[in-house]
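Everything on this sheet refers to the single structure shown next.
Every protein chain except one is present and positioned as in the full complex.
Order of writing sets the chain letters: A and B. Residues in each chain are counted from 1.
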Amino acid sequence: MKILEDVCTNMEKIRRVHPLVHNITNYVVMNFTANVLLALGASPVMAHAREEVEEMVGLANALVVNIGTLSTTWIESMVAAVRAAKGRSIPIVLDPVGAGATRFRTQTALRLLEEARPAVLRGNGSEILALAGGKANTKGVDSATGSGEARQAAIALAKSYGIVVAVTGAEDFVTDGAKTAVISNGHELMSRVTGTGCGASAVTGAFCAVEEDAFAAATGALATFGIAGEIAARGGPGPGSFQINLLDRLYALESQTIEELMRIILL
Amino acid sequence: MKILEDVCTNMEKIRRVHPLVHNITNYVVMNFTANVLLALGASPVMAHAREEVEEMVGLANALVVNIGTLSTTWIESMVAAVRAAKGRSIPIVLDPVGAGATRFRTQTALRLLEEARPAVLRGNGSEILALAGGKANTKGVDSATGSGEARQAAIALAKSYGIVVAVTGAEDFVTDGAKTAVISNGHELMSRVTGTGCGASAVTGAFCAVEEDAFAAATGALATFGIAGEIAARGGPGPGSFQINLLDRLYALESQTIEELMRIILL
Partner (left out) sequence: MKILEDVCTNMEKIRRVHPLVHNITNYVVMNFTANVLLALGASPVMAHAREEVEEMVGLANALVVNIGTLSTTWIESMVAAVRAAKGRSIPIVLDPVGAGATRFRTQTALRLLEEARPAVLRGNGSEILALAGGKANTKGVDSATGSGEARQAAIALAKSYGIVVAVTGAEDFVTDGAKTAVISNGHELMSRVTGTGCGASAVTGAFCAVEEDAFAAATGALATFGIAGEIAARGGPGPGSFQINLLDRLYALESQTIEELMRIILL
C-alpha cells in the first residue's frame, strides 16, 4: 500500500536528516513537545522573541504555531514567523488550542489561519467546528463536539482555505477537501496526558518537513503517533508511565510495527 | 466517618463530572499541574492573557492562582480573573509561592488574598507565616519554618479573612479558624519533586469545584494527594520515578485504598 510505504519512508527520513522544527507553542507543553520531536528523530527549537523569530524560521524545515497559552506579544511573533515561513515556502502547522472557548482564541486562530494558510491545521472537534463558524461545544481546551459535525467542518475549512485539516479524537480524520483518511490508531490514555494533541501537531510538523504532500504527511504523522501511543499503553498502569512509554516507543518504533498496527481507511 | 465518605464521594464526583479547573500558575509546574488534574479526572485549562481570563473563568468550575514565576502583566490578569470568579461565585484557591522570600511576592500575595478572599489559601509554613505578618524563615520557595508557628499563623489568617487556610509539610494542617484537621499522609519524596505543593493546590481546586464546604474540600484534597504520594513512593527508587508513579496512583486510586490509608485527625 502506497501510504504505508510513505509513512515508513518519511519516518526513516526524519531519523536520517533530523529536520529542524521551529515551535512557537504554549508553556504547558514545551518540554513534552521538544521531547516528542527528539524521540522521533527531529531537532526541535523553541523561539518566540519578535527580534529573532524570522531569522530562526529561516533555519527551520517546518514551523509549528500553537496558541495554547496566548498573549498579545506572542501573537505578533506568531504572525511574523508565519509570514517569514510563507516567504520561504517552509511548511506551517497550526494548532488552534482552545478556539471556541474564548473570543480571543477564536479570533487569533482565524487570523493566523488566514495569514498562514498552513500546510496542516490540526485541532480537536470543538476547535475545528469553532473555526468553521459552527457553535462549538467546548470545555476549556477539551472537545465536546460530535465527530460527524467536526468532519463536515474540516472539509469546509479545507476547501475554503485550500489546506489540509486534521481532526484528532477517538478516531483521527484528515482531509484536503477532496480526499479523506480515517485513522483508528491511538489509545484513550492519550486524553489523560496533557500535550498529546500538541505533540501530534509537532509530529505533523516533522513529517511536513520531509514530505511535500501535506495530506500524506498529516496522515502518516497521526498514524505514527497513534501507534506509538497504542504500544505505550500496554506498558504501564496509568497516565504517568504512559507519557514516558510514549517517548520510548516513538524512539524505538520500527517499520514492521507500523505495518502491523496501522489502521487507515482512505475515502 | 463522615469525612471519609466525603473524600470518596468527592473523588468520584470529580471523575464523573470532570470539573474545569482554570489555572493561572507558574512556568515551572504548568505541565505537571495539568497532568495531576487529568490523572485525578478533572479538566485543566491554563490561560493568562488579560484579553481572555474573565471569559475563561466564566467557563470554569474553580480558579487556581499560583504566583510561582510572577511578573507584572500576569498580576493584572490574576486580579481580573479573581474578580471575575468572585462575581460568579466560582471557588478560588490561592497558592502564594515564595511569599516571604521577596517583597514583590509577599505584597502580591497579600493583594490577591485581599481581592480573592479565596475558598482556600494553601502554602508552606514560611509562606503562611509571611502572610500573617510573621518573620518567615524562608529559603527561596522552600519553607524553613517550624510547624507550630505556622499553624498559629494559619488560624489567624483564617479568622481574619474568613477563609480556609492549609499549611502543607511533613504533616498538613487545615483550618477555618475554628475547626482544624491534621493530615498525616504523604511522603518525604514529595519535597524532592518540584510542583508537588502546586499540585496539592490544583487538586484542592478540583475538590472545591465539586464540594461547597471548603474545609472538607481542602482536607479531602490533601489526604487524597498525600495517599497517592505514599503509594507512589513504594514504586520506585527516586524522585524521577516517584513523579511518574504519583500520576499513575492518582489515576488508579480507589475508595478502599483511601479508607485504609487516610490519617486525618480533626480537632
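Everything that follows uses one rule, which is that contacts are C-beta pairs under 8 Å (C-beta built on N, C-alpha and C of every residue); 3 or more make two chains touch, one makes a residue touch a chain.
These numbers come from a predicted model, not from an experiment.
Colleague: Sort through A:Val93, A:Leu121, A:Ile227 or A:Ile244 and give me the one touching the missing partner chain.
Modeller: That would be A:Ile244, which touches the missing chain.
Colleague: Going by the touch rule given at the top, which residues of chain A touch the chain that is not shown?
Modeller: 18, 20, 22, 27, 30-31, 34-35, 38-39, 43-52, 55-56, 59-60, 73, 243-252
Colleague: Which parts of chain B face the unshown chain closely enough to count as touching?
Modeller: Residues of chain B in touch with the missing chain: 26-29, 31-32, 68-72, 98, 101-105, 138-142, 191-195, 236-241, 243-244.
Note that in this section only the chains that are shown with their structure count from here on.
Colleague: Angle of the rotation mapping chain A onto its copy chain B, from a C-alpha fit, rounded to a multiple of 5 degrees, please.
Modeller: 120
Colleague: CA centre of chain A versus CA centre of chain B: separation in Å?
Modeller: 33
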